[in-house]
Each structure stands twice: as structure tokens, then as C-alpha cells.
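Of the protein chains in this complex, one is absent; all others appear in place.
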Amino acid sequence: MNAFVDPAGMAGHSGLAKGEVLLRVDNVSLSFGGVKAITNISFDILKGEVRAIIGPNGAGKTSMLNVINGFYHPQEGTITWRGQVRRKMKPYEAASQGIARTFQNVALFKGMTTLDNIMTGRGLKMTKNFFWQCLHWGPALNEEIEHRRKVEEIIDFLEIQAIRKTPVGRLPYGLQKRVELARALAMEPELLLLDEPMAGMNLEEKEDMSRFILDVNQQFGTTIALIEHDMGVVMDLSDRVVVLDYGRKIADGPPEEVQSNQDVIDAYLGVPH
Amino acid sequence: MFYREAGQYKTTYAADQQIFPIRQDRIGIAVILVVALLLPLAASEFTLSAIAIPFLVLALATIGLNILTGYAGQLSLGTGAFMGVGAYSCYKLVTIFPEVNVIVHILLSGVFAAAAGVVFGLPSLRIKGLYLAVTTLAAQFFLEWCFIRIPWLYNYNSSGAIEVPGREVFGTLITGPAASGTARYYVVLAIVVVMTLLIKNVIRGRIGRQWMMIRDMDIAAELMGVRPLIAKLSAFAVSSYVCGVAGAMFVFFYLGASEPAVFSITLSFQVLFMAIIGGLGSLVGSFFGAAFIWILPILLRVGLPALGVDVAAETVFQVAQMIIGALIIFFLIVEPHGLARLWAIGKEKLRVWPFPYA
Partner (left out) sequence: MDMLYNILIDPFAQMAGAPDFLIQVIWEGFVAGVLYALIALGFVLIYKASGVFNFAQGIMVVFAGLSLVGLHEKGVPAWLALILAIGIMAILAVCIEKFVMRPLVGQPDIILLMATIGMTYFLIGLGEVIFGGEPKQMITSELGLPTGSTAFEMGERGLVILQHIDIAAAVIALLMVGGLAVFFNRTRIGRALRAVADDHTAALSVGISLNQIWAIVWFAAGIVALATGIMWGARSDVSFALEIVALKALPVLILGGFTSIPGAIIGGLIIGIGEKVGEIYWGGLVGGGIESWLAYVIALIFLLFRPQGLFGEKIIERI
């Protein structure tokens, strides 16, 4: 794996050192009509760590990610991102501030090829205006090629060269998930939110994906927040775990601690599957 | 096997990303352009005026609609009205500034259409899908009403119609009743080819990708940093600009005159059918669709009597309507992505011919 991004060159990233608080969620509550999805949850994510968010289905994990993304706005509580408090951030603002995301149900752009999908991740960094776009020459062309180069590095990293020009609708599920990860990586995010990246994969695919996630974290220093159901993956990959149940936080700490927490076991933990 | 890519290596990303990466395609398009350039030598005045010119102009209008509906996913039923805005703006510009080159006016008239498009596209932030189509109907009917009720637009002509005055470029008359088909054809060809090229460039770049992101999954697009309002409004603006220019050309180079009934909802549907049959989201499809819908009735009108079937002109039109309607359904069943997809499949099969699969 070649490093595709020089951490020092990540323009726009905060100057936080590893181990400092990158994102903090304080007393966040979210409800839809009468249904309370999230009740009074607080936790933090440190820069450079892999933070797992686990819990039974319906616990509010995806809603939590949506709040971090700015897709939902919590009725109560605040989110502190890079040391600044924010309540009502729009999704595209979150994206431009360095938060990228994959989705539970693959949300690729089905009408485009793999390459185009990953190129969409570079969109935020492209600036040449409409006039140059029309000519597709000079500055616009150079910009396009420069970003193509970066995208090709990600493609090498995730070993998806062969499917570069395939329309993503035709790809098998496991490869689609990998392309989605590539698209998120193309944004060179500071915080990467992964919503069940291993859902529906067999053992070998899970090992591959775990390897990629670890590489992203260790080589590029990307902070990762991960929703996952597979306990083995969670225990092996994550530095710290937060457990949700029925919209409330019931545990928060290193994996071994959480694993032996009686509340967690009562909530849903049986044996890892 | 003559369509093989073997031996054609790309060593730069620029080469990989070009519009026609396969050499045979490049040869093909060159041949088509040469034929298009030489057409007036072989074709009659009638063929040029009644077939080639409107085909090119409507293909451009279809491209405009394709930008909005095919690439950006916003269904629009107001194409006719936006074309009308372009036509009437051009007429006013030509009569207010008669010294300026008419081609400049044609290109400028699209700007007014773009402005109208942006205004009527504003609801697209809140409204999606079929509901948005209804708001484009509001645009269609309101603008149609404006064409009738604002006499300033047609210079207070008592019949409500506009007539195109004769204008010259480089000493050759290109508009008005006396202009020759050849002159008009070359101007239209030039404008359409250049605009198609520019639009192709926009589509394969950042802006085109943003449009497609909005079309495929607008929530994910927003989460990746696309600002929906800017993306949608830019689609409306560019699409309406192209439709406006097409509308101006429709009047100035084809009809020679116009009345408000020309830019009715019937025209909107006609262009929509061209886009659907040709293939939504495809530039080459726009040309296929326009050719199909425009030329089919002419073929019927000429071909049926040749087969010995004697029909009134009206019946030909009605039968053509039936055939088009049936063909739309047929295409949607067999290949919802239209002629463009059939063409692409044909090319893929051609690449591995004579083997059945790669």
C-alpha cells in the first residue's frame, strides 16, 4: 500500500495532535414527532483513534451518525467539532469541514462508473469555474488530471483497479461497499464515519475490509467512527467503544471493559458472531 | 473485429479521458462531420430547410432538456416555453439593435431564457419529482400567456405574430425569407456542433458530475459537499440557455415567423419524447431521438404513397402519432434507456464480434 496522502499536505485539517478531542457530543437528544431516537447522549472521539458505536438494532446508532453529519438537527444538546460548538450544521458544511461517511444501504451513484463515483469525492476540492469547464482545457483539464491521479492512488490502495470503468450498479455488493469507502476516502476527511461497513460480507471480505480500515487509520491518521455488529471486528479494531441501547448510552470505554460490562451483556451481547 | 481496441494504449490520463478514446470512433465522427459539411452539395433545398435544419435545432433543444431531466434528474415539461423565451428575446434584440450581428443576438437570447429557467427552477429546492414537473407546467402556461398578452414582445403587431427580418453575416443573407437553405444550414450546423462540444465538456467535468449526483441520490450528494440549490439552479440555467438558443434558431432559421401557438405544451412534449426515445442522459441519444421523431412523420408522408397507400395528410400525422406513442411504450419495455443504450450495446457487441462475448 502506498500512502496516497501526505498528512502534512491535508489542507484544511485542524492542527490537533493525536489524542486530542476531535469531536464531542454533549447531551444530544433527537426525536421525530413523538418518537425519541436519541436521549441525552454524550461521548467524545479523539483524533487518530478508531471509535466503535455498537448496540442492538434501533438503538439510534445511524441517527447519531446522521446528527454528526448534519443531516438531522438535534432538538437538544451541542456538537463540538475541532473545538468549535455547532448546532445546525448543513450536510455540505460538514463535508467541507472534513467529515466523510459511508452508508448502511450502499448510497453509490448508480448511474456512474466506479471512477466517476470516486471522482465525486474530489468535488469539494475542485474550483475551476464554469467557463473553464466548458473548454475542458488548460486549468480545468489540469485540475481534472491532478484529481484523477489522487483517485488512482486510492484505487490502488483499495485494489479495485479492474472495475474502474464498470457502472457501479453491476458490481457485487462487497465491491460496492469498497467503492463507497474509496469515495469517502477521496474526500481526504479528518473524520470518517462508517455505517456497518462489513454488513453482508463473508469472513474473507471482512478480513480485507478490516485490513483497509486499519491501514486508513494507521497510515493516514484518519479518525474513524465505526458502527458494526460483528463483535470480533469491534474488539479487534477499535480503541474505544460506546454502547447505545434504546437511544441511551449504556457503556463507554475500551473494548475489554465494555465486553465485561453487565449492562451491555444484558442488552444484547451473547457470543461474537 | 474492425472495432477492436487492441493496440490502442493510453499513456496519459488526458488521453484516457478524451471524448472519443477509441480510434475507430474518432474516424467515425470525422466521417459524420465531413458528410454534414458536404450535405448541401447533394441535398435539395427542401431537404435542408424542412429536414436537416429543424432536426439540428430540435436536437439542440433535446440536449437542453437532457441536461435538466437526463443528467440532473429534474423532470421538466416547460421546454416549449423556454424555447419561446429565447425566440422572443432574440426578436426584440434584433429589432432594438439591428446593427449587431444576428448570431450574437441568438447566443444572447439564451441568457434571457436562462434567467426564466432559474426563476422557475427556484422551487426545485423544496419540491421534487412529479411535483416539480407540475411547477414547470406553471412556467409553460404562464410564459405562453405572456407571449400573447405582452404586445411589446411582438412589437404590437396586430396579428400577434413575429416575422423574421433579413440579416446578413459576412455579406451572406442568413435570416429572413430570402436567405438560402445552404447559408442557414451552415450557421445552424456550426452553432449546434460548437454548443454540443461545450456541453460535453461541462458534463464530463465537475459540474456534470454534480448534476448526476443530484439525480442519482441527492441526499448522499449533499452529504458529500454538493450544495443542492446551486447544482439544481445551474442545471436549470444551462438547460434553459440551450433551449433558448434552440428556440431562437427555431424561429430565425427554420420557421421564419412565429406565433405564440408554436411554443405550446405540444412542443414541450415533442422534445420530451425525443429525449426519452433517444435516451435520457445521453448526448448522442438526443440526436437519435430528434432524428427519429422528426423524420418519422416525413418518412410516412413520403413512404406510404410510395407503397401505394393513399392517405390524407392529416391521417399521416395521426398515424405517426400513434406509431410514436406505441414506440415509446415499446422502447420503455425493451430498453428504457433509449436508442443511445441500444447503440452502446451494439458497439459493445461490435467490439467482440465475431465472438458472442468477451
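Each chain gets a letter, A and B, in the order it is written, and its residues are counted from 1.
FYI, a residue touches a chain if its C-beta (ideal position, glycine included) is under 8 Å from a C-beta of that chain, and two chains touch if they have at least 3 such contacts.
Note that the structure is predicted; figures quoted are calculated from it, not measured.
S.K.: Of B:S49, B:T135 or B:N201, which residue touches the hidden chain?
M.R.: B:T135
S.K.: Give the residue, chosen from B:P98, B:P305, B:G325 or B:G346, that touches the chain omitted from the document.
M.R.: B:G325
S.K.: I'm checking contacts with the chain that's been left out. Which of B:I265, B:V284, B:L304 or B:L342 qualifies?
M.R.: Missing-chain contact among the listed residues: B:I265.
S.K.: Using the touch definition up top, pick the residue from B:I219, B:L255 or B:V284 that touches the left-out chain.
M.R.: Residue touching the absent chain, from the options given: B:I219.
S.K.: State which residues belonging to subunit B touch the missing partner chain.
M.R.: Considering the whole complex, subunit B reaches the absent chain at 75, 123, 126-131, 134-135, 137-138, 141-142, 144-145, 148-149, 219-220, 223, 265, 269, 272-273, 276, 314-315, 318-329, 332-333, 336.
Everything that follows uses one rule, which is that only the chains that are shown with their structure count from here on.
S.K.: In the complex of these two chains, what residues of subunit A are touching subunit B?
M.R.: Within the complex, subunit A touches subunit B at residues 69, 71, 90-92, 94-96, 100-101, 103, 107-112, 116, 119-121, 123-124, 126, 128, 130, 133-136, 140-141, 144-145, 148-149, 152, 183, 187.
S.K.: Enumerate the contact residues on subunit B facing subunit A in the complex.
M.R.: Going through subunit B, the ones touching subunit A are 12-14, 17, 198-199, 201-202, 204-207, 209-210, 212-213, 215-217, 219-227, 234, 281.
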